[in-house]
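My questions all concern the structure below.
Removed: one protein chain of the complex. Kept in place: all other protein chains.
So that you can tell them apart, the chains are marked A, B, C, D, E, F and G in the order they are listed, and the count of residues begins at 1 in each.
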Amino acid sequence: MTDTAFRREKMEEGWNRPPLIEEDGEAELLEVAMGPHHPSTHGVFRMDLALDGERVVRLKPVFGYLHRNHEKIAEGISYLASMPYTDRLDYICSLTNNWAYALAVEKLVGQQVPERAEYIRVILAEFTRIQNHASSIGFLIQEMGASGTPLMYAFREREKILDLFEELTGSRMMCNYMRFGGCRVDTSAAWLDAARKVVDGLPGFVDEFENLLSTNEILMARCQRVGILRPELAVNAGITGPMLRASGVNYDIRKVDHYGIYDRFKFRVPLGDHGDIYDRYMVRILEMRESITILNQALRDIPGGPIMDAKAKIRGFRPKPGEAYGRIEAPKGELGFYLISDGGPNPYRYRVRPPSLINLTVLEDMCLGSNVADVVLIFGSVDIVLGEVDR
Amino acid sequence: MIVWMDQFFVLLRNWLVGFLPVSLQGFAGVLLSVVTIVLLFPALFALAVWLERKGLGRMQNRLGPNRVGPFGLLQPIADGIKSLTKEDIVPLSADAPVHFLAPVVLVVAVFMGFAVLPMGRNMVLVDMDAGLLFYFAMGASTELAVFMAGWSSRNKYSLLGAMRAVAQMISYEVVLLLSSVAVVMISGSLSLTKIVEAQNHYTWGLPHWYIFTPWGLAGFIMYAIAATAETNRSPFDLPEGESELVAGYHTEYSGFKFALFFLGEYLAMFSISGLGSTLFLGGWSAPFSFLTWVPSWIWFFSKLMLSVFVFIWMRGTLPRLRQDQLMNFAWKFVLPFTLLNLMVTALWRFMGEGWERWVVCSAILVVVYVVMARVSLYKEHIRPRRYRYAD
Amino acid sequence: MTPLTGYLLVAALLFAIGLAGALTRRNAILVLIGIELMLNAANLNLIAFWRYGPHPEALTGMMFAIFSIAVAAAEAAVGLGLVISIHRHAHTTDLDNMNRMKG
Amino acid sequence: MLGEGILKGMAETARNFVGSYFSAERMTTVEYPEERIAPIEAARVFPFLVYDTENWEAGLRCVACQICEKECPPKCIFIEKSKDKKPDAIGKPQFYPTRFDIDISVCMSCQICVEVCPFEAIKMDNVFELATDDRFGGLLLDRKELAKSNEYYHGIHPTEAARVDARLAAEKVKADAKSTAAVVASAVKGAERPAPPAAGGV
Amino acid sequence: MSPVFYLISAMTVAGGLAAVLLKNTVHCALALTVAFAGLALLFLQLDAQFAGFAQILVYIGAVAILVVFAILLTRGSETPKDGVYSRNWPIGLVIAAAVFSVLGWAVLQSARVLPNETAVPKVTVLDIGNALVGRYVLPLEIVALLLTAATIGAVIVALHEKEGAK
Amino acid sequence: MKTMEEIKAAIEAAAPGAGVEIVPNPSPSGQHSLRIAPSHAVAVATFLRDDAELALDFLSNVTGVDWLDKEVTEKVKVTSTVTKTVDDVEQDVEETVEETRKRVQPGCLEVVYHLFSSALKHGPVILRMKTMNRTDQVELPSLTPIWRSAEFQEREVFDLYGVVFKGHPDLRRLLMWDEFKDHPMRRDYVDPDDYEYEPTPHDAVLTRANAHKAAEEAKAREGTGAGL
Amino acid sequence: MAVDEGLKIELGKQGVFVTTIEELYNWGRRNSVWPMQFGLACCAIEMIATTMARYDLARFGAEVFRPSPRQADLMIISGTVTKKMAPQVVRLYNQMAEPRYVIAMGACAISGGPFKQGYNVLKGIDRYIPVDVHIPGCPPRPEALIQAFMTLQKKIDEQPLTGAGRPRHLDAEAQGEFPVPEQGAHDLEPTSNKGVWTVPVVIR
Partner (left out) sequence: MASNSYFSLAVLFLAALGFGLAPLVLAWLWGKAFSPAKPNAIKNSIYECGLESRGDAWMQFRSAYYLYAIIFLIFDVEAVFLLPFAVAFTGLGAAACGAMLVFVLMLIEGLAWAWAKGVLTWA
């Protein structure tokens, strides 16, 4: 059908007719759906907004556009086979996901982890944290409209870290590296040297980032006093990670649980006083700096030794009945795995406590009354990954 | 001075026209100049697009387009062919005639502005007594085109984007007008040729460009800010702010209509930079007296490209403002300061020749700038912060 | 026909169109558009008379037209502002409906 | 003050802009089809089957034990076990896969098949240039397409391959020792009774 | 009386007609800008360069924007159910026609006495500027007063919403 | 931190009749949990949150678990009085015999809450609640009014398991679309039959794909038959 | 060129003209493929990485990620298409202006990948819309995406402007609308578009 003919036909059907005026001319609310395909929702997230002018009066997040049935699949496959799936939860930080899952299983079966493996885990987790924070800030500024430059810088550093990951684990993003009772392959001395070199370059990168952004008036104007989250609400709503600390609550699972060997390292927990976007941004920047100090200590102190518990089993892994909840401080917040075993080779119940999803609980509270343009920023400052939100 | 090079285009035109009967000469001359304008600037547009993509690439540590033709120079042409042959979609509920007219109106309005820009000595299409007024009159029509585009698409993002764009453009148009008034006050003419002539003197080898006076510098900065906003360039590109409004008022445009918008935007950028360099940077005059032998049009176009590069540079660096901040900035900072600058300009004239006026005028402007900047930052609660740590 | 006549006729025609618009449309904004047209027609007269008048150098008609542009613009601002404010109270821009409400 | 931070940021981009012409640190682009990032030894993309001798079919190490098929998380391996046995590379009669398909359009490159395979028969390749417009023809690999020689394996993962070879050699030595022991034992027994017909190791 | 004049007049009148006749209010506003542009061109024809450009700047650049804003603010772009013309539109039409006949008649009547070609006046912006602060300084101040008053008036009339929000 | 027993005692003191029950966890993690009666859940939760010594202000995780109806084989000691001759005297002796019986233990849906304290930095304290069955009595009180963090997680449990939380402010499906009818995380959920083609077919998948194909073909045949 | 040789000679001059136009057309189309800003899951991160400094998709003139489908030429399905998302993806594809291309990036987009056992995961986007290039991998390396991109360019280059082998968008009769599936009570309805997806026969 030609265009004209098509249009004519459709017009006869009344497509083009403007709607008749309504009786009540009340200034109505503008209902806009942001997403699932929206340039700034990091993928497939949707927010149903009601706007009064440009002011947000209602915001309902809609999830599930990336619901990949991770938990259901995990209940049908062996404990080990779920490990590569955890990579795909928060696909920016696969190694911390590995760790959280390994930790939960180790709790479930009471497995010990050799010291060297613990060090490697810390190193990888802190690298992951740095690249996650850098790219999350990059995405945040991207949403602020900065045509990609900060994101490019973040990805430039990220590539260096990913190279390390690939050299060690074989894959850039989906590392599938940790095992119950240790790690899959050992690091070589060359790798450690390369890692040290990357760590040496990181402070310069953070400085560059800060020069580019931290004192930029536009950024400050857009971020300060926007999307404020009060600490009481944050705790009550189960917010974790940098977002919680930006609200001034001192709660870092690395300090609280001392999982792994975090009690051996000296590092500080930066806290914000305003709970706005700028604080979240700065807390991430400062956490990157703290991570660098942890990395320096870990790379200095890493001992020799095995990387796998000799008693650990790969095939025929069947935990005794029972349950365990293991959690770590992932870059985005508390990542927990809750496992129930019925003695079989597959978990009876496998549950992921996704920080991203729970951190979104307060999205509406933070956005109410602010401008639409702020919504994407507030959303960006939460730092979520859809793979984890929807699982 | 090598006159023939300076007057190359003029002589070329006269020479070509000389082949025609006298009765047609006037017509042919005009036609030739017009055709030059209509072809030259789109070519420049292609160059600028290429420059932008390459420049942004370089700022972001990458190469940018380099596969299509030498150095990727043919990239814009490929884009042109693609756009030309792409399907043209007009949404059914859109207002088809207005939807069709909007890009055309935009391009026409922008092209008209070039009529009064002197691109070199004796190189101006029409040298009118009210040239500047004409320029602004034409510039005012672009707002209508933008509105037409957004409204006729009948898409929420489009309309919202268009309304934002219009609000932004009208706000900064005032600043644009008023900062040019200062120049007119000193040069005593609305004719752009005369304004250039007025700056084309040298003392100690340095030109009398208005940017080298306190009021001129202040005016230029305000002009530059307004020009950036007027052409919807970063950091004022929020009408097409993709992070919240998808693609703003041209969301529903495809094919060459979209390309026309793109073209119109860049042409507007050229014309506004051309006007800026004419008003404050001495137009086609050379920066040093010993360089006057270089053809005037070279100076004009190098100034033009330089300002285009600054536009690109800003785009590569800055995140964008929010609508309210942008409007507040226009009305509460830029406009008052521009009005003050008018007064200072008057003062400049009344103080006569002498060093005192330099001191007094600079002092007034600097003090007021600092105070206003401080106050407005304070009022918006924008300040750097300190962070506390928990161990 | 002298040029002036032509201009005057155009002005008269515009004036009549504006008047007709102002009198027949229901939408208050369109009524204002009609009025704007009438004002502009008057402006055209002013300039035409200035141009073909005895003393074009005196600038009177021209200046008058410029002032008139300013005044008409101000009128438009206030008029449309009124329409908006009425719309806010009556939820309509329809003059017929407004009358009905009043009555 | 207003403008300071903006200028600082602009200086930073300018530094990168200028730097991109001089330092490799600031011009990180690797022009892919012509230049390549130095291959990383550990890199893994899709699995392949290792064979030892010249003949790919006879030399496949895989004995169709189907452990990988069972452990593969997305279940993208499909194996049909042979009914008969064939001698493998070292001449031991083994089952072999009559069909070994991997749907690499499903494979998640997790390496679990490699980890669980007791026979070092399946390893990870590092070829990633597999884009195709043919969904089934191009992405469903059968055992012929999957078979790669041990030399190839050595070429892409030298360290790992050396380790594997050493292990296999050690195992072979052990197996040989065992079988000689068995032979000796049976010889000892055979001295008493007539030797049983030679059958494959159990 | 050049063909250009006819062309421009036709455009102006057509724009004006469309502005009062079209159904969609936004279309009316756009047609209005055509009429304004035509008028500006007529001004240019009359050698009133400054007035012509001022007309474009003020009317197309500002008043037209004001009108479309007003339309969008009042949801005026939707076609009302019961027609776009007033109930007593015939009366209006009759009045307008009458006015036009009277005016036209008067113009044509006086056509003979109206002056023909005069010399092209040389008016520069400089002259206008001088006149503005010279002879016309009083009107200038009055206009300033008027404009300020109009700002305040229009803003007060249109404000309301914000106060409600406060 | 207090031990489970102490917490149990504290709860029982604060909310009498709460029916708290310690569920032991045999795994090395040693994370024992408390099962509370749904009727008292809100009171217990409020107490746990507001009690100064516990201050469990941070609800980390909410999980649904589906326990299917289970056929349990248990050995029951049956005591009966039999008349026996002991020492030549007939006596009524109580005798215990072990009998193997089978019975269906009704399934239920369970919701597990993991609580921590952000102020005192201890935890986890694990609460569990059970529905009566898996079909119609699947209501539990919502703890969202006490801990906001339960909001999305309880919605998720509702979506995937079908537990209806009373008192939840906005109980809609979270992950699946609104028209969706099933609760896919339940263990007896049957996947939609969309295996049209499987290049690497696997036991169940293969059978289903074949069945699907057969059904499709039958449908097609029927369709043409009807058409004729 | 796939234009029939005989036809070419027959057409003589006109044929040469067509070829030149065809070459120009394909050259322009090939070198200016603007992808849609559209990411679904993990693969999207690698897609973003592809546009970043290290790999720089911009070298091919493809860095203009357009947020609006109207202006985009290429839809990179980068990630898992869930059943909840599928209707949106199909609608977006429909809203793109011709010519439009689709790259299915990663295992999930091609077949559901690791998640294909999931109840909410679409087992391959090619059930609803035609896919031009598949890239296996989970996630495919950035270079793999570039290679796929070049495969697409090659494919474009081989498309004749006229004649029987011409691509879908040049053929007035060919399908232009791809029905959007509905979300039903248990599954998408229909589970595949029969016009696009025919169950293939694989001979082994």
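Just so it is clear, a contact is a pair of C-beta atoms (placed from the backbone, for glycine too) under 8 Å apart; a residue touches a chain by one contact, two chains touch by 3 or more.
Note that the structure is predicted; figures quoted are calculated from it, not measured.
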Among B:L63, B:V98, B:L144 or B:L190, residue touching the chain not depicted: B:L190
Candidates B:F9, B:Y223, B:F256 or B:F270 - the one touching the absent chain: B:F256
Residue, one of B:M59, B:V98, B:L144 or B:L335, that touches the chain absent here: B:L335
Touch residues of chain C, complete complex, unshown partner: 66, 69-70, 73-74, 76-77, 80-81, 84, 88
Hidden partner chain, residues of chain E it touches: 44, 47, 49-50, 54, 57-58, 61-63, 65-66, 69-70, 72-75, 77-78, 120, 125-126, 128-130, 132-134, 137, 140-141, 143-145, 147-148, 150-152, 154-155, 158-162, 165-166
Where the unshown chain meets chain B, residue by residue: 26-27, 30-31, 33-35, 37-38, 42, 83-93, 100, 103-104, 107-108, 111-112, 114-115, 125-128, 132-133, 136, 140, 151, 153-159, 163, 166-167, 170-171, 173-174, 177-178, 181-182, 184-186, 188-190, 246, 251-252, 255-257, 259-260, 323-324, 327-328, 331-332, 335-336, 339, 342-343, 346, 349-350
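Rule of thumb we're sticking to: only the chains that are shown with their structure count from here on.
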Chain pair with the greatest number of C-beta contact pairs: C-E
Chain B and chain G, separation of their C-alpha mean positions in angstrom: 39
Chain centre separation (chain A, chain C; CA means) in Å: 62
Residue numbers of chain G (touch at least two other chains): 37, 52-54, 56, 59, 67, 84, 114-115, 117, 119-120, 138, 141, 200, 202
Shared-contact residues (touching 2 or more other chains) in chain F: 175-177, 184, 199, 205
Interfacial residue positions of chain B with respect to chain A in the complex: 56, 59-62, 90, 92-93, 96, 156, 234-235, 237-238, 241-244, 246, 315-325, 377, 380-385, 387-391
Contact footprint of chain G on chain D as seen in their complex: 28-33, 36-37, 45-46, 73-75, 99, 101, 103-110, 128-140, 142
Footprint of chain B on chain D - complex, ascending: 1-3, 6, 9-10, 12-14, 16-17, 20-21, 26-29, 31
